[in-house]
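Here is the structure we will look at.
A protein chain is absent from this complex, but the other protein chains hold their places.
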Amino acid sequence: MKRLSCLLAALAVLCLAAGAQAKTYVNGIDANYPPFAYVSEDGKPAGFDVDSMNWIAKHMGFEVVHQPMDWDGIIPALLNKKIDMVCSGMSVSPERAAVVAFSDPYYTIQKVILVPANSPIATADAAIRGEIKLGVQRGTNEHELLETRKAQEKLKYDLRFYDSAPLAVEDLLNGRIDAIALDSAPAKDAISKGKAVKIVGTFAEDDVFGVALRKDDKELIGIINEGYKKLMADPYWKELQDKYLK
Amino acid sequence: MHILSTIIEALPYILEGTLVTLLLVAGALSVGFCLGVPMAVTQVYAPKPFSRLVSFYVWFFRGVPVLLLLFLFYYGLFGLMGIDVGTVGASCLVLGMTSAAYQSQIFRGAILSLPTGQLKAGRALGFTDLQSIRTIILPQALRLSIPGWSNEYSILLKDSAMCFALGTPEIMARTHFVASRTYEHLPLYITAGLIYFLITLAGVTMLRRLEQKVRIPGYNTAGM
Partner (left out) sequence: MNARPNDTPILRAEHFTKYLSGRKILDDCSISIYPGDVKVLIGPSGAGKSTFLQCINCLLEPDEGEIWLGDRKVDVRNTRELCELRQHVGMIFQDFNLFDHLSAEDNVALAPRKVRGMNKQEALKRAHAELRRVGLEDKARLYPAELSGGQKQRVAIARALAMDPTVLLLDEPTSALDPELVGEVLTVIRDLASHGMPMIMVTHQMEFAQAVATEILFMEQGRVIEQGSPDELLAPGSQTRTQDFCVRLHDLCGGEAAAQE
């Protein structure tokens, strides 16, 4: 009981300390989204977006803490001021833009179809128009898009939902689904980690990633846009892309 | 070998999550106990309107999924009430309030299983009802509650995995993170499962010891 109360006290102090420093912003990340955001071997948040934001924070003069969150709850958390931004491979979409503000886009990403290396499916179009089981991460742009298209175009795929892209890849390899619709970055990440999968093409317009912010947080929106401008003008931007996205 | 090294590498990180999980469970059990006991007493002894209120509480928290409650309170009600206790605190509170609904029913059952003469005897000696409940009813009822309580412990332990919905970095969330990076989902989930199993075993064993320790001599509770 004593140890517990010590732990609670320590926790309270931590919370206070975090609140006391004025310019600390919390970035909510989906740590199941390598290579943009994940948890490294030593248990620290890492990835393209994490490093980007760290650089911006350093050069724009604020502190940033990366808080791994459940993707389903990440926008409510932002709106409730539990976090201050979402810089974690979030696609700009009209639905999201209705409730949150986005920074200027910082990355363009393709929406691809991933199939097992030995799959008979040869093109993205074949996958979309086929009678297949199609995996998608719940709560993503792809999810939204595929449901709409299915209804509008009377497509025959059967959507299966996953908590994260890597989980979908596991199920693809297990043979429970025939293909996955996802962003190119996690698809390439799976391939780079030696998984027997291949990309057969894109199934939709490219998406752009932006940092989600609260609409009334004008100051931070300005800081982030300014920060990305600086970052993109810096050689470090190229370095980051080489490190994570090749 | 590769799998093994992945697990070993990830173990410290996941074990840190074990501390968070234990904190969640301990916090939730405590909150549930502190709310559950008065709720049980209210349900058994208080006038109708009060016991109705408790029944409603129990009905609500038993009827709504924990995940939904977590969202409802963390993003909704706690904000409206101006309560800000962080993700771990909020998770403890919500799990604790849910547990209170279940714990109150464990305690209520135990109280009702006691002979009515116990309270009568207390009253006849000049105890107030509150004194009787505190010194006569609860010490007996709580003893009888230990087996049910130990059940509640293992259920809470598993429910705590849902707290990641609020970003609470407990065992399951951390395991998922590592798996997303390494694509070793199955071995890592088995590892997490083993950790849960060990914690359950340790807790249940401790509670069984406690039950033995506070057992009333000559009193057979085996049937409970």
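Labels A and B are assigned to the chains in the order they are written; within every chain, residues are numbered from 1.
Keep this in mind: a contact is a pair of C-beta atoms (placed from the backbone, for glycine too) under 8 Å apart; a residue touches a chain by one contact, two chains touch by 3 or more.
Computed from a predicted model, the values in this text were never measured in an experiment.
Visitor: By the document's own contact criterion, which visible chains does the hidden chain reach in the full complex?
Guide: B
Visitor: Residue-wise, where is chain B in contact with the chain that is not depicted?
Guide: 115, 117-118, 120-128, 131, 135-136, 139-140, 143, 216-220
The rule is simple: only the chains that are shown with their structure count from here on.
Visitor: Starting from the mean Cα coordinates of chain A and chain B, work out the distance between those two points in Å.
Guide: Using C-alpha averages as centres, the distance is 34 Å.
Visitor: What residues on chain B touch chain A, complex-wise?
Guide: Answer in residue numbers: 9-10, 12-13, 16, 19, 23, 26-27, 71, 74-75, 79, 86-89, 164-167, 169, 173-174, 176-183, 185-186.
Visitor: Quick check: in the complex, which residue numbers of chain A touch chain B?
Guide: Contact set of chain A toward chain B: 4, 7-8, 11, 15, 28, 31-34, 38-43, 67-70, 72-73, 76-77, 79-80, 82, 163-167, 169-170, 190, 193, 195.
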